[in-house]
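Heads up, one of the protein chains got dropped from this complex, but the rest are sitting where they should.
Letters A, B and C mark the chains as written, and numbering starts fresh at 1 in each.
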């Protein structure tokens, strides 16, 4: 069945710099924003943009992620003939291996894309927090009669050397891709979001797969090869909130950003909802001893202590005379009485005994607390 | 979330003896009965028996099978928190490999079963044609306070040496498993359908996985080990139609069986429906030159010739003055005018030119016709 | 957004099918072996990329609700958007709206919460199998307020009598809507309208106590609206009487008509029922017949349409008839020019013969 556009969502990242958070969890499955997983933002973008054929490429610790996505109901991606499909690396009789690079991941799922015979393929990754209309990008791609379109965001000039920079003409036509340039010629950074004409991309993937010296990466190999052949490549400017949550610090910051009022990312935006599995837990209960300020708290929680500048997931209990500040509490965390928790990320199901003090202000990054940490305390 | 019983459906078989039919297709995905795939019978049994948590273990050529199962809608297995889940061999960073045996397949999906913390696990395979109430078997298992229950069917004594035979006491307690006995003591053959107490099975799987000399097979290793430990094993007698479609001949026979009136397997049984993906094709059209007798024909077909003792899938065209007899035509087969087709299985999308004669009566097994065969004819 | 939402307005469709619409509205009448009339409209909407469809219905809507269920079989069981059967259940004592305006008024929410800027409105009596993408492009391209979908007919048939005729100018511009029976350009009762125009006209109609949105809101305001038209030139037909219902069912036995309605475009969606393939037994003798799955045939069937699960026993003869789902025709029965509604049983040996102009109709669940 022919589809206009197939979305390919790369969700296999290990997210090593997230330390404990990704020890048993793929990065896109890490809880975020009091109710969500990181991947919910991209999946919701697909659904809100009318892209209902989405392949999710998983490999690292896929269990939680697969379970979270399920049949795709929250995103209206539970469909008979398309919807969301989990694409794990295939194990042939002779064995299987992980995807070797972003381009290899798509290459090895050509058969999946081919069955929809699409005009375009949208390649995105499940690692970023942003709200974007991919359909507007595809329309831009069509208007420019482009072979490939890359979404870019303006970054401060001094940070440009940390990014993959796209050098464009005034009409946004790309003439050069500069990976982490020492002396950037532009401050338009690639967001790792691509729209390709499927027929063109398909050829380049086959060619790239045959090259033994290739890293099979879009940025390093496929895009340069297309530029080299003088294909039409255009940049698409995105304005708005966009954050890579690659480190503990940036993960914590991106969560705290949700407490800001003025950012264009908003969980309360009715026309661009971010969807997630809903837990059906009862309304939260803020009791007579509680004090809550500048925080997000999810359902099923019962607060008897003080919570400030924090993000609390579902079914949190904060005991009497406890103080939680600048912290992120993952689902089902129980904080006893008389605790002091500052600048910490507490992992799922951790039970914090009465009187515990956790202070993350002395470290360069917020501290991440798991059950092992608590066990070793007592 | 606790479930009473999790079904594990082994669907990774290559079905080598089905030759061309399984060249690009897992055996459970082979078309059957004019509208179905072989696996539809077991999936429908699960749904009709109230087993809504089903893991389908695929490995050989899983694409068509995965697509067919999709999110499980036809079987009411598209559920938020359980439903049907495709379990392909997991590829770890170091690589992946196929399941080594039936017990290994379950062993490597212990995590999947554990998340439902079930009382029982039902192990079935997607290779057989039958209509059976698994819930009745589970109730039998409960009544006998059994550790494992194996479904058995009476076979003619002379055929018993071809089967795995269970020797039981009068109360159906199993004291011995006899794989293909030269001199059978019983004619109760195992159907490869098992109900286990999950806690018991889990231990045996861990033990079996640690044995380097094991084939990791239920029949060869796990059941004998349980018998050896004097666990309570009972047989459950099944009476009714049951057929392993392991060879071209038995595949053809099982299809032809559907034309018989007196078999207990019936596609028209309203209280035990066999479900499949519905194609939404228009009603079939039998035109003025057609003659149809003792046949099953699916929707979207247009018949202008003579069809006798045959099974026709969806969107078949049979041209004028053609005769189709004792044959199985897979979906979208087009038979030209003036053809004679006898005792043949025509594979999907094959176009048979005007005047072609295909006669399978001279071979020991019906002939299987693919496009290559037709190309070489002309 | 430049997308459409769908509206199937059954308020002004009468129960034209006599016995067949005693217990169901016309839109739920079975057609062509496995469909209901509404399936064609619904499928065309889905094919046109519409993700939310409302049905305005005022009575006998239970069979319609049973048929469409959750909407899943049309891919309309969505968390956002989806299918809404909207029966009348209004409790606002201050409501002064009348006719179909009551539906528009009381379901204003439906229009407001959608992001779509255009509404595709249709009845259920125009039968075709097509996407309306081209019509929508035309609508957008001409920046029309309203775009009427038309068909050209060579021959005036009885069912065409009640259709409005369209006089067209350049680029499809609608010059006049008439009842001129010599004009072969028929309005199909399918049209696209800008949502804001629709809401404005609804308010205007209610303020002036009007009771028919199309006649009073659209047609009477033609001079103030930018109204264009788009002609559909594929296979199509109208069903609005027992006679046209019967004739068009039987006409589908013309291979060309069958081919054009069902195979020129993607399939028509309908409720999925999991019936097995048709079983022809050894004594079956079938010619020139459409059969839906689940039928079991021992007898002789000619020039007929058989719906799902019909049983024709040995020695029975069925000719020029339309037999709806789950009917049983026993040994030795002879039927000619007959329409059996669903679940009818005809016991052995009886003969019923009608005419093609006046087929013999048996209401549902009768045992004769």
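To be clear about the criterion, contacts are C-beta pairs under 8 Å (C-beta built on N, C-alpha and C of every residue); 3 or more make two chains touch, one makes a residue touch a chain.
As the structure is a prediction and not an experimental result, all values here were calculated from the model.
Visitor: Among the chains you can see, which ones touch the chain that has been omitted?
Guide: A, B, C
Visitor: In the whole complex, not just what's shown, which of A:171, A:212, A:228 or A:280 touches the removed chain?
Guide: From the options A:171, A:212, A:228 or A:280, the contact with the absent chain belongs to A:280.
Visitor: Per the definition of touch given earlier, which of A:227, A:256, A:292 or A:351 contacts the omitted chain?
Guide: A:292
Visitor: Sort through A:28, A:74 or A:126 and give me the one touching the missing partner chain.
Guide: A:74
Visitor: Spell out, residue by residue, where the missing chain touches subunit A.
Guide: 33-35, 73-74, 259, 267-268, 273-276, 278-288, 290-299, 302, 307, 311-313
Visitor: Across the whole complex, list the residues on subunit C that are touched by the chain not included here.
Guide: Given the touch definition above, subunit C has residues 22-23, 59-62, 69-72, 77, 79, 82, 86-87, 89, 91-92, 272 touching the missing chain.
Visitor: Which parts of subunit B face the unshown chain closely enough to count as touching?
Guide: Touch set of subunit B with respect to the missing chain: 47, 73-74, 76, 79-81, 271, 275.
Quick note on the criterion: only the chains that are shown with their structure count from here on.
Visitor: Could you tell me which chain's Cα centre is nearest to the average position of every protein Cα atom shown?
Guide: B
Visitor: Let me have the rounded angstrom distance from the C-alpha centre of subunit A over to the C-alpha centre of subunit C, please.
Guide: Roughly 45 Å separates the two chain centres.
Visitor: Subunit A to subunit B: how many Å between their CA centres?
Guide: Taking the average C-alpha coordinate of subunit A and of subunit B, the gap between them is 40 Å.
Visitor: For subunit B, what residues touch not just one other chain but two or more?
Guide: 73
Visitor: On subunit C, where are the residues touching two or more other chains?
Guide: Expected reply: 72.
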